[in-house]
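A single protein chain has been omitted from the complex, and every remaining protein chain is retained in its original position.
Naming follows writing order (A and B), and every chain is counted from residue 1.
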Amino acid sequence: MAHSGIDVLTAGSNFSRLLGGLWVTIKIALIAIIIGLIIGVLLGILRTLPNRPLRFILRLYLEFFRIVPTVVLLFLFYYILPKEFNVNLPADAVATLVFALWVAAEMTDIVRGALESVPQHQKEAGQAIGLTYWQLQRYVLIPQAWPLCLPATVNLMTRVVKTTSLLMLISVMDVINIGQQIIEANNKTAPNGVFWIYGIIFIFYFMINYPLSRWAKHLNKRRLEANH
Amino acid sequence: MSSWAIIQQSLPLFQKGFFITLKLAALGILGAIVVGSICSLIQYFKLPLLNPLVTIYTEIARNTPLLIQLFFLYYAFPQLGLRLTASQCGIVGLIFLGGSYMAAGFTGGFEGISSSQLEAGQAIGLSRWQLARYVVLPQGLALSVPALAANIIFLIKETSIFTVIAIPELTNTALDLIGMYYHTNEYLVVLVVAYAIILIPLSLILTYLERRVRYGTFGN
């Protein structure tokens, strides 16, 4: 029986396979974001220290991850880790690592910018009551920098989710890869299945990212209002 | 064969890829600026009918990956009878994605104008159009320059995704060469350097522009 395009979505286990692929995508994005946030916040704080060599190295780290496109970063780690460092990681682990390092790099700049925009007076007021460096960070600077970071951080998350679409390039079994398998399997019987499969994947991505970007917008508006 | 010889042999192919990347990026970015400025004007004047359409377009374009947008153009649209070459798909995809980013950049600039400037304009009796023409546009464009520069860098990097529809740009060239000759390190180094040649000068310009706008001297 030749089914028409939309039936490809529901035929057999196709839809649950797509959802399984989506879960792989989300899992990688989530783990990368969590690891990246932790590393990025710590390194971002270090970037506000008056230590020139340290600042230079961290700046270099940021610029490298900013200038090299993520596709290229994926292939750099995918090819070079096993070859030069004898580290054989499965593709999804490589992808998680790359995304985490990328998130961390972007995070350092968000955190540094926010910390530096806390007024100097606040820092002095904290010093004047005898707070140590880390106490000052913990009780005064980070709580005030946090709302400044939040919109940019949520925006970064939407970028990570969108960038997970590249996972298929290093053969991770993500939602797109599975979608392509389904398309190929049904190519003969339902050539316009391609429309429905990519359509549903398109909607999946939109459903994750739209609420996130609305949230970022809302946070940003609240931050601007708090300033006035 | 030494690494250097491998790199040298690959350079003509990379050079081709380099110019394809530049050409597609330039066309896509130009188109994106046109689309973005039209959209932001529609949003600024809140034109009926068009304004909600622009909102729907920008939300869709910003919240979905370029890769899927390209797959749609390249694999799904021919099913509807719309057949484009890979390069055309790349340019259209970049305009579709970039237009929404550019619109946000312009709109951010317009919104960055201080309300006292708008009030000062209204106080001397400017109409809505005059206010836009003499106050909002000149100041807003200046304010949006850093965002536009950041978008340009972003869109150039996004051209690396064109590899998935087999456009022989930089990334595709490197991946092809790796597939054929297995000199992974050498080709990846050339690839990174090629992007650095395009993007480092741009990112320096961006830093400079950001500083100028921050100190409020830009456009004066």
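Here is the rule we go by: a residue touches a chain if its C-beta (ideal position, glycine included) is under 8 Å from a C-beta of that chain, and two chains touch if they have at least 3 such contacts.
Keep in mind that, in the parts below, contacts and distances are computed from a predicted model.
Chemist: For the chain not present in this complex, what protein name does its UniProt entry give, out of "Zinc transport system membrane protein TroC", "Transglutaminase domain-containing protein", "Amino acid ABC transporter ATP-binding protein" or "Glutamyl-tRNA(Gln) amidotransferase subunit A"?
Modeler: Its UniProt record gives the name "Amino acid ABC transporter ATP-binding protein".
Chemist: I'd like to know which visible chains would be in contact with the absent chain if the whole complex were considered.
Modeler: A
Chemist: Using the definition of touch stated at the top, determine which of A:L19, A:A93 or A:L131 touches the missing chain.
Modeler: Hidden-chain contact among the options goes to A:L131.
Chemist: Touching the absent chain in the whole complex: find that residue among A:G12, A:P143 or A:P211.
Modeler: A:P143
Chemist: Kindly note down the residues of chain A that lie in touch with the hidden chain.
Modeler: For chain A, the residues touching the absent chain are 119, 121-122, 124-133, 135, 139-140, 143-144.
In this section, only the chains that are shown with their structure count from here on.
Chemist: Whole-Å distance, chain A centre to chain B centre, using C-alpha means?
Modeler: So the centroids are 20 Å from each other.
Chemist: Mind pulling up the chain A residues that touch chain B in the complex?
Modeler: 63, 66-72, 75-76, 79-80, 83-84, 158, 162-166, 168-169, 176, 183, 191-192, 194-195, 198-199, 201-202, 205-206, 209-210, 213
Chemist: Can you name the residues of chain B that touch chain A in the complex?
Modeler: For this pair, the touching residues of chain B are 59-60, 62-69, 71-72, 75-76, 79-80, 157-158, 160-161, 163-164, 171, 174-175, 178, 184-185, 188, 191-192, 195-196, 199-200, 203.
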